[in-house]
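To start, the structure under review is shown below, and the notes come after it.
What follows is part of the complex, with its chains left where they were.
Should a chain be cited, it is by its letter among A and B, assigned in written order, with residues numbered from 1 in that chain.
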Amino acid sequence: MIETVIRKRIEVLTDTALVNRVTSAIDEAGITGWTVTPVQSGKGREGRWREERVMGTDKVLVLTIASQEKAMALAEDLAPILSTHGLLLTMWDVEVIRGDRF
Amino acid sequence: MDVTAFQTFTSPVVLFFILGLLAAFARSDLAIPEALAKGMSLYLMAAIGLKGGVAVSKSGLDVTVILALAAGIAASFLLPLIAYAVLKGFGRLDQVNAGAVAAHYGSVSVVTFVTAVEIYELRGTPPGGFMVAVMAAMETPAILTGLLLARSAMKTRQQKTSELLHEVFFNASVVLLLGAFLIGMITGPSGFDDVAPFFEAGFKGVLCLFLLDMGLIAARRIMDTQALTWRLGAIAIALPLVNGLIGTLLGAGIGLDTGSTAALGILCASASYIAVPAAMRLALPEADPGIYLTMSLSITFPFNILVNIGLVATFADALTGRGVGLP
């Protein structure tokens, strides 16, 4: 049987304009990597956004796998801009294989 | 003026924009894929840059060009001041939102400019090729003024100024417009001939599809928004009128030909909805995109395309004596 370990998976929904800020926070937290996936549309307190990507208001989802401790450091670091910049952060426990990488 | 207005509404370019507006109001699911819309805007900027550069390589740079550049940069720096006063006073916006919106109205809309050039060429008063460089130069100064106006009210972690300046001067549209302009100047008419079938022949057709998309987006946004008051709606009509007037006076004042005068007018009248919103997201995240995008994109942009391009042209005719422009 292979062995799995528990790590945190963090997903941050962010404006494309802010993606560098999020990924550099990940780098600073000492996390090994991150992956950016596209987003199509959404609705929040500011109403719907849909086709505004021509206008530079499109969003992406940044996902990263990290140890509990680094994940909390990242969340701590991003917390102040979460509400001001309309970011959405969720995190949960996942099993990974070869957990020493993260 | 009758002729201009009439020409506007039989131009396929404008009709596709209206089709987009109507389709969105009728809640049709018509939509242009995002990648395509971005591709079309890159194409339009490369093409307009190239054509401007080739035109300047023919006519050369002279004192008029320098004056036009100076006038455009000054307008971009100063027009936000008027807008800010109106937005805070009549518009009842707070300092941060007033500063953010003001930055949009000092900057320019590439597609409004491009559509105006098409229509002015049809009228027989094509603007000079150097107006493309004026447009590129006008994109960013307004951002700095807008930020200065909003700054004292900013509470969050400041965007590093160097980072912001970099974003502002190397943003995609400035780089592509000026880069293509330089390429046009270097290759000149003979080098351009090779790529003309792509960048020239296809231009109006691409503009049709792009404006179809803009119509869809502008109408959908105004249907979805909750942030807009009637006061802000009125300002979004008044500012392009006033700014267009100022720009046209400025153009005539420094001795531009009819077409270039009208083009400077429409640059002042137009409001950014790509470069400035992106900068505001970074530098003024407290400002509400629901306000600045809806005003610039859903009210000012259609008003300019459908009405103001014609008005500004008529005014430029009167000021410069029509026929001065080289047909």
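Here is the rule we go by: a contact is a pair of C-beta atoms (placed from the backbone, for glycine too) under 8 Å apart; a residue touches a chain by one contact, two chains touch by 3 or more.
The structure presented is a predicted model; accordingly, all values stated were derived computationally and were not measured.
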Displayed chains are single representatives; whole-complex counts: A x3, B x3
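Keep in mind that, in the parts below, only the chains that are shown with their structure count from here on.
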Averaged-CA centre spacing for the pair subunit B and subunit A, given as whole angstrom: 35
Interface residues, subunit B side, partner subunit A - complex: 31, 34, 37-38, 41, 156-157, 213-214, 216-217, 220-221, 224-227, 273-275, 277-278, 281-282, 285-286, 288-290, 293, 297
Interface residues, subunit A side, partner subunit B - complex: 15, 17-18, 46-48, 50-58, 80-81, 84-86
